[in-house]
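Here the complex is missing a single protein chain, while all its other protein chains stay put.
As written, the chains take the letters A, B and C, and residue 1 is the first residue of each chain.
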Amino acid sequence: MKLFEYQAKGLFAEAGIAVPAGQVVDNVDAVEAAIGEVGLPCVLKAQVLRGGRGKAGLIQFATSVDAARTKAEQLLASDHNVQKLLVEESLKIEKELYLAITVDPLTGKALVMGASEGGVDIEDLAVNAPEKIVRQLVDIKQGILPFQLRNVMFGLGLKGETFKEGMQLLKALFGLFSRKDAELVEINPLVVTADGQLIAADGKFSIDDSAAFRQKGLARTREQFDSDIEFEAAEAGFPYLQFDGDIGLMCAGAGLTNTVYDLIADYGGTVANYLEFGGPNYRRAVEAMAFTLRSKPKVILVVTFGTIARADVMAEGLAEAIETLKPDVPIVTAIRGTNEEEATEILKGLGLEPLNDTEAAVQKAIALCG
Amino acid sequence: MKLFEYQAKGLFAEAGIAVPAGQVVDNVDAVEAAIGEVGLPCVLKAQVLRGGRGKAGLIQFATSVDAARTKAEQLLASDHNVQKLLVEESLKIEKELYLAITVDPLTGKALVMGASEGGVDIEDLAVNAPEKIVRQLVDIKQGILPFQLRNVMFGLGLKGETFKEGMQLLKALFGLFSRKDAELVEINPLVVTADGQLIAADGKFSIDDSAAFRQKGLARTREQFDSDIEFEAAEAGFPYLQFDGDIGLMCAGAGLTNTVYDLIADYGGTVANYLEFGGPNYRRAVEAMAFTLRSKPKVILVVTFGTIARADVMAEGLAEAIETLKPDVPIVTAIRGTNEEEATEILKGLGLEPLNDTEAAVQKAIALCG
Amino acid sequence: MSVFIDKKTRVLVQGITGGEGRYWTKHMIDLGTQVVAGVTPGKAGQDVEGVTVYNTVQQAVTATQADASVLFVPPRFAHDAVFEALDAGIRKIVVTAEGMPLHEAMEIRSAARLLGATVMGGNTTGVITPGVAMMGFLPYWIDRVYRPGRVGVMTRSGSLTNEATAMMVKAGYGVSSLLGIGGDAIPLTRFAELLPAFEADPETDAVLIIGELGGSMEEEVAEAIEAGLFTKPLVAFIAGRNAPEGKKMGHAGAIVSGGKGSVAGKAKALRAAGALVADRPSEIGALFDQLGLPQ
Partner (left out) sequence: MSVFIDKKTRVLVQGITGGEGRYWTKHMIDLGTQVVAGVTPGKAGQDVEGVTVYNTVQQAVTATQADASVLFVPPRFAHDAVFEALDAGIRKIVVTAEGMPLHEAMEIRSAARLLGATVMGGNTTGVITPGVAMMGFLPYWIDRVYRPGRVGVMTRSGSLTNEATAMMVKAGYGVSSLLGIGGDAIPLTRFAELLPAFEADPETDAVLIIGELGGSMEEEVAEAIEAGLFTKPLVAFIAGRNAPEGKKMGHAGAIVSGGKGSVAGKAKALRAAGALVADRPSEIGALFDQLGLPQ
């Protein structure tokens, strides 16, 4: 789960990492009071989860209250699903650094990355000037050691008090990474101010969904999703994505889903939504189909090749779903795996024409979209 | 540093490990109030660091206030340097277990040991019935994992609620071991009460002296030492032991010290005290000799074979010590190592007859004791 | 010879008394797998499909000399169960649980590397040598999906694996050994680490890799081929050519982010190394024909 900038900064501040003075507002009238706190000039930052906010015009500067109100109004009314703005003081920037912690799948260690050129796209830097990135692997059980803090701070070119402050900051950031089950924490830019202070001017924070059970303080909210239906599906335990095409996809497994998505694209079809029908969800056909129908598909395509999921159980579930929801769109199935013969009989009993070839099913679904 | 039972139990209680109701008293008059808290019958336990208190009569039971007063008086007046008593409730014991955590030098891991026969001497059990001891190694960085708790609790033969309580208790105990830089924590016996509760009826707790700098909550106190001089030397940073023989020993290094001690014994001499004159103390001859003189030696024997310690610096220090303290006992030296020629000259200048053979020095010191 | 598991492997099932544990223990035994013990804390003395249950892995290993373990335990308990198996000396472990916390997977990967253990998963359907033995839950009894043969398979997927092996069977090819490394973001064993076993296996003529968008494991395979570490013919199918950037369809490993892990990049690297890459599962058989592989 990705956190908004203001949430990330809230965690930073709790951990003793300096952040700019700032206030979160969700309406234009609150902007003036916020400026009362943070002063002028100020920065208005749309709280959205996408990257590249600067280029997209989602970060605005203002030197007067009136200008700030106008810009806030524009941001909140934009088509980027902006629910909140972060109003922040404008920093006196001496230098911008980059600092992040992520995971290294190769070693199973945490990977600290730093660069003395912050504010840039680290992926670009990694490609064009990899030598400018300091990397330090850290054993997650052991936590970050003093020498590892030093390696990064020397790599960033810090000196004196700023060096010491940087060590404390990275130690605190690693503690957060560890305690919060983070996939990624990133401060970009990490600002060195004119008087040598280090301030986290932006923050990315992504929490491992699989550890949500022990990170209850950070609940999923509607704001984190692009649509109501995606939020509600997530709350119900269904991985779900909303697209704007024709075919409602109930699929089991990432590999097969992506394959079906590829085939639909290859054969000229489009996808209305994807819903994960595998894993523990294979017994929840009624709910699954209800979510799928909300994407207004022209046809529902069910493709599974069960592992734990049993084909007969899925077919029975579909029977119940059809009975309950009475979908007014055709349903194409390719449900294979354990007890697939029984599944075929059940589906035929529903008047469907079950297929057992994925490509044939895809082609049929596209044809049915007309 | 070894903690007293009452200190160990204080740490246990803080960590959520059940201990008997108890009060610490340092005089007979406080016994009655303590019994008011813990009830009758009660147990009076002398707070001393030696083992085998039961056999030595240092644990007494009382069924009346009068008996308790009498026994308390006897304990406080005993020749075991008893400064405090722990007055405790008497437990309804169903079974006694053994549980301890120590270090395993071979693997560099923490070693949890348990036995379903508590109250016994674990060393005896290790020799006579090693199969009765459950052992579980634990990575100190990772902390104790659930399966490790289960392994120990199944090994102790616990069941049901007592099993779960045991897992919590061991987890808490491991946390203490880790946070407090312990060399050893031991609960013996760990009592299972008639209603299945687990209570730490005794506690040993030894803290790594080398980690004292970060364990400031547990300060060294006079009670932990057999004599004022040993306490004061420890406070001053001198490893020091008091014996009751003739030769005051200022030696550098454990190996050489033990060798000299062996030689003195072999040649029929006795030792008044041992003071570690090596390591960082080699520049502190005046203080070192002052402590040594307090043991009333008939002769002072200085034996070093310097590594970091430089012979000339030691000799100069001795010169200053002799000048300052004007010892009225003869001084025998075998000071060797870096710059030993200069050292020899300095010592000769003091009127001493410096030796460079350890055995010869030992023999001379014994001869001078007369 | 087979890869990872054979008739002599002494298999332990952790979480044997749960529904899935019971069900698949029966199937593993039916195939001929030597399941020697089960573990569920507190259930010692029970019997599942003729297999004795122990309280701890330590006890099970002491009693039965089990040397491999398959875990049917929920994701939250997988970390503990893996370390319990490692602590008892087991060095081959299959983790079926989907959704183990990332930091716990990191700890396992890090420890397994240091100990020289091979841990498959998390979120794997398991490993199988058809006709010989299995640890996991592959529907080997469906003839049109699995049959013994001479193609080694490595896969990140579950249902897609069945899709792909069914295509192989249709084209006349069977599986020598199949190793599912699972779909988690941090696979506990990586494709390239398994290549030496297939290279050494005389019953494997070629290898099929069933990959996905995300991560860099397919690229590592290409590097291993380029470095001469793997010399047998290799065919790959990689799902997710058209997947939109930043969207996660299914499990954690399958996502393109920051421009990394695209199928195009993976296919390009593999082709440059001399591997054949299928654009869809139905092309897999034709590529093996192209290699002139015996059916």
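By definition in this document, a contact is a pair of C-beta atoms (placed from the backbone, for glycine too) under 8 Å apart; a residue touches a chain by one contact, two chains touch by 3 or more.
The structure presented is a predicted model; accordingly, all values stated were derived computationally and were not measured.
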Selected residue (touches chain absent from view) among B:P189, B:G203, B:G306 or B:P354: B:G306
Chain not shown: contacting residue from B:A34, B:L241 or B:I300: B:L241
Full-complex contact with the absent chain, from A:Q23, A:Q148 or A:N188: A:Q148
Which of B:V103, B:A172 or B:L218 contacts the chain that the document leaves out: B:V103
Contact with the hidden chain (one of B:N27, B:N128, B:Q168 or B:N258): B:N258
Those residues of subunit B which, in the complete complex, touch the missing chain: 103, 105-110, 123, 139-141, 178, 181, 183, 208-211, 213-214, 239, 241, 251-259, 261-263, 265-266, 274, 276, 278-279, 304-309, 336-338, 340, 358-359
Contact footprint on subunit A, counting only the chain that is left out: 137, 142, 145-148, 150-151, 154
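To be clear about the criterion, only the chains that are shown with their structure count from here on.
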Length of the line joining the C-alpha centres of subunit A and subunit C, rounded to whole Å: 28
Separation of mean Cα positions, subunit C and subunit B [Å, integer]: 54
Approximate Å spacing (C-alpha centroids) for the pair subunit A, subunit B: 56
Residues of subunit C whose C-beta touches two or more other chains: 107
Subunit A residues counted as touching two or more neighbouring chains: 139, 141
